[in-house]
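Read through the structure below, which is laid out as structure tokens, and then see the notes.
Every protein chain of the complex appears in place save one, which is left out.
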Amino acid sequence: MTTTEPAGLPVAEPVEAHGDHGHAVHGYHDQKAEHLKRLRRIEGQIRGLQRMVDEDVYCIDILTQVSASTKALQSFALQLLEEHLRHCVADAAVKGGDEIDAKVEEATKAIARMMRT
Amino acid sequence: MTTTEPAGLPVAEPVEAHGDHGHAVHGYHDQKAEHLKRLRRIEGQIRGLQRMVDEDVYCIDILTQVSASTKALQSFALQLLEEHLRHCVADAAVKGGDEIDAKVEEATKAIARMMRT
Amino acid sequence: MTTTEPAGLPVAEPVEAHGDHGHAVHGYHDQKAEHLKRLRRIEGQIRGLQRMVDEDVYCIDILTQVSASTKALQSFALQLLEEHLRHCVADAAVKGGDEIDAKVEEATKAIARMMRT
Partner (left out) sequence: MTTTEPAGLPVAEPVEAHGDHGHAVHGYHDQKAEHLKRLRRIEGQIRGLQRMVDEDVYCIDILTQVSASTKALQSFALQLLEEHLRHCVADAAVKGGDEIDAKVEEATKAIARMMRT
């Protein structure tokens, strides 16, 4: 699946915003609705964890839910990263000059942070 | 949850509850207030992520915040696991019999799930 | 190491060695042959990586092989950890006293290091 259309979600962005990757409109812009939906689901998982702790649920069952939340966060990060590579990094490559080096170094550092958690 | 005990200090559980690791009182019982505080902070981080996406913050800055949230979740999981080993697993060892094998296998599987995310 | 015992089967250690978890005989003692077999397989994977780099294999294919080696190392670590919990940590719990706290803290720190890589 390499299309940049949001998965199963209509977005309200006007078509003319596409292709503008300036300061305020980043690679993930078109998937905004999908990203917010994912994050609200994760927020619900974290509230679920609070209920579990409050109701003295068995430790191992809480750990299973923590793993699910962590996985959901990593999956969100990967989607964001994919859009970043496709838009911001690819744009820097097309522009030419030194910017591509800085962008790739920055992206690699972000990936390193994601791997270390 | 209305308790105001500071994290890491003894909480006002009656002494007779200690040592009872039955259905409703698990290893993490005494740290309940601290756990809930941590989870509410993580919930705040997730809401912060929603604001960042909504305000079109730069992708890499969002990824940095995702890594911080994942790290906080992992740190919560590690504390829960430590308490589980100290109470549930150690209790099973003291009791003797086959239960220790089941408890250790269960804990190892939970650790494997945490490592894979 | 010349033993040929199949992995996971009882090895020819004298019975009197069992239960002695002193300096030289740790929890993983009985699985020694299996552990060495796993580690030699991982060593072979690392040599395979050197061949791949030397033969200019495509970066992504090398990354796939790195992930396989990392997974094999993590899986080895998890088995070692399971045996450590079952033997060293459980023994400390049975002995009573403060040792269990130290053992659990030490194991949790090792798990934290494994999760951060």
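The first chain written gets the first letter, and so on, giving A, B and C; residue counts start at 1 in each chain.
Here, contacts are C-beta pairs under 8 Å (C-beta built on N, C-alpha and C of every residue); 3 or more make two chains touch, one makes a residue touch a chain.
This is a predicted model, so every value here is computed, not measured.
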Selected residue (touches chain absent from view) among A:L39, A:M52 or A:V89: A:V89
Touching residues (missing chain, whole complex) on subunit A: 1-2, 74, 78, 81-82, 85-86, 89-94, 96, 98, 100-102, 104-105, 107-108, 111-112, 114-115
Missing-partner contacts on subunit C, residue numbers: 1, 24-29, 32, 35-36, 39-40, 42-43, 46-47, 49-50, 53-54, 56-60, 62-64, 66-67, 69-71, 73-74, 76-77, 80-81, 83-84, 88, 106-107, 110, 113-114, 116-117
Contact footprint on subunit B, counting only the chain that is left out: 116-117
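Convention: only the chains that are shown with their structure count from here on.
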Proportion of interface numbers common to subunit B and subunit C (over half same, under half different): same
Approximate Å spacing (C-alpha centroids) for the pair subunit B, subunit C: 26
Rounded Å distance between subunit A and subunit C, as computed from the means of their C-alpha atoms: 34
Residues of subunit A engaged with two or more neighbouring chains: 116-117
